[in-house]
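Here the complex is missing a single protein chain, while all its other protein chains stay put.
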Amino acid sequence: MSVAPALLVQNLSVEFRTRSGVVKALESVSFTVAKGETLAIVGESGSGKSVTAYAVMGILDPAGHVTGGTAMLGGLDLLSASNAAMSEVRGREIAMIFQNPRAALNPIRSVGRQIADVLIRHGNVPRKEAPERAVEMLRAVGIPDPSRRAKAYPFEMSGGMCQRVMIAIAIAAKPSMLIADEPTTGLDVTTQAVIMDLISELSSGTGMATIFITHDLALAAQRADRIAVMHAGHVIECAATRELFERPRHPYTAELIAATPDRAANLDELASIPGALPDLRRTDLPPCRYSERCPRKMTECDQPLPRSPAVAAHMVACWNPLR
Amino acid sequence: MTALAATVRHARYVMGENPVTGFAFALFVLIVIAAAFGPYLVPHDPFASDTIVALKPPSLRHWFGTDQLGRDVFSRVIVATRLDFFIAIASVVLVFLMGGLAGVAAGYFGGWTDRIVGRIADTIMAFPLFVLAMGIVAALGNTVQNIVIATAIVNFPLYARVARAEANVRREAGFVEAARLSGNSEFRIVGFHVLPNVFPILAVQMSLTMGYAILNAAGLSFIGLGVRPPTAEWGIMVAEGAAFIVSGEWWIALFPGAALMIAVFCFNLLGDGLRDIVDPRRRT
Partner (left out) sequence: MGNLILKRLLLAVPSLIGVVIVTFLLTRALPGDPAAYFAGPAATAEAVEEIRVKLGLDQPLIVQFVRYIGDLSHGDLGSSLTTGQPVAAEIKRRLPASAELTLLGLLVSMAIAVPLGILAATQPGSLIDHACRVVTTAGVSLPVFFTGLILIYVFYYKLGWAPAPLGRLDIFFSPPPQVTGFYLIDSLIAGNGALFVASLKQLILPALTLGIFSLAPIARMTRASMLAVLSSDFVRSARASGLSSFTVVVTYAFRNAMLPVITTLGMVFSFLLGANVLVEKVFAWPGIGSFAVEALIASDFAPVQGFVLTMAIMYVALNLIIDILYGLIDPRMRLEA
């Protein structure tokens, strides 16, 4: 890892204070993304993938609180930055696209104006030129007849088109980091591939780093340089894609890979891994949150987890790893 | 039986969780006592006028003061509870029957029944409700009975719509289908299987509209409809006291107005609480 990291997250912990108790949603999450690299964060629903992204972006729900850690983007710690500083960085340095693109766009504002809003805010574009530049952005993300489409509203466009608009908004200010949170969920299969191609193309063209959040291990394998596997609010393993598939070290990762023989099934459908995610409101959570469903559990597993640094080539959080 | 026990437990839970509902219930009990026993409890004859003590501010002898004829305002406010309470109850029971039956018929039978009930409800809704109530009382005649009828009619769409929606859902429900297959007539099904299920929802609607019914009736009597002097009724008492506000005799209008406000407030809180008990999903 000689390339300077675009984003370095260390020991990120997040809690949700709810009526039914404190949910320890993330605990000491660490990972890094290099410039021009694509990191996939993979995990079941509820494993903390999206919460990680929201915490880094500073858009957690009011109930969510960052209780520790740093997220360095250039020289700025995103987790301790002021609201004012964050709203300068968001959209300009680090941008995000979401699942369900239709709901993620303002339903009563034309897509051209929504792009123009961001351009005016970040792109140093004069108000007058913004509509024109918005049309260019639509063209850049491959929307046909962009000058007509700029006047359209989200409900008049397909899900795939809306996701292209979201991408146009995200890359409008040429950010150095893009977080894509399940960007193809809810789109049909061919559109999924086209959208993923578009994201790869844009990032390789500009040297933008990408975090790709998915529950689809096979998709992650196709698209990512490296993969971080999350389980119940922990990053349990992180390595280069090929390394991870050929030499998985964490028992959970190994189970996942074994359970995806044709690399097509997605994790939510997996029934072969015994047990479920533990209830994160529990006060007696074991240090290793997988230990209660783990076939390789030993007595050491009750000790605090061994942690390799975030920048390690093959990081694993386990007392009894494979190999 | 266990269902009843569960409901009671849930009710107790709601009361415990939400002391406001408990408070509203206590107020409700007071209102019912005043309505039932008011005439026997009051210190003075509510109709006895004594011009020597006219327009006296609140004192130990006359807690709420006296009005322009020297009548005791406290006694009149308490005694008025019965009439106001009666008007409100009578009008919600009436609309419960009219709106409930029409709505269930519309939702269950659909087709023309549905269209006619829907059209009637829409037409009523096309009027500002209080204005329509004024028109109805004017047309039917200036009596308390017609105030009850007018208040019931303007609430009709609300009840009919709720009942229609509930009956519509239940038309295809399993137990109704079962009753139909076992040879019950349609009217029997409606009477014994649909109506009993729609009732609790409508009962909540009743408690939610009680407050509005009182306000509507008091508004009508405030402008001189229905109740006539010297009857003790909150709306007309406020109207009588209105003339004295500008000369500073505030108590004549204030106390009946406050009684009206507290009653409406109590029914609104109670309605919200009752909805929480019957339909916990809609808690906000």
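For clarity, chains are labelled A and B in written order, and residue numbers in each chain start from 1.
Quick note on the criterion: a contact is a pair of C-beta atoms (placed from the backbone, for glycine too) under 8 Å apart; a residue touches a chain by one contact, two chains touch by 3 or more.
Just so it is clear, the structure is predicted and the values come from calculations on it, not from any experiment.
Visitor: Of A:Ala55, A:Ala95, A:Cys288 or A:Cys301, which sits in contact with the chain we cannot see?
Guide: Here the residue in touch with the unshown chain is A:Ala95.
Visitor: With the full complex in mind, choose from B:Ile136, B:Ala160, B:Ala213 or B:Ile277 the residue touching the hidden chain.
Guide: Looking across B:Ile136, B:Ala160, B:Ala213 or B:Ile277, the contact with the absent chain belongs to B:Ile136.
Visitor: Which one touches the absent chain: B:Gly38, B:Gly219 or B:Gly273?
Guide: The missing chain is touched by B:Gly219.
Visitor: If you put the missing chain back, which residues of subunit A would it touch?
Guide: 57, 59, 61-62, 83, 87-92, 95-98, 100, 103-110, 117-118, 121-122, 153, 155-156, 166, 169-170, 172-173
Visitor: Which subunit B residues would touch the chain omitted from the figure, given the whole complex?
Guide: Within subunit B, the residues touching the omitted chain are 119, 122-123, 126-136, 138-142, 211, 215, 218-219, 222-225, 235, 238-239, 241-242, 245-248, 250, 253-254, 257-258, 260-261, 264-265, 268-269.
Heads up, the rule we're going with is that only the chains that are shown with their structure count from here on.
Visitor: Indicate the whole-number Å distance between the mean C-alpha point of subunit A and the mean C-alpha point of subunit B.
Guide: Whole-Å distance between the two chain centres: 55.
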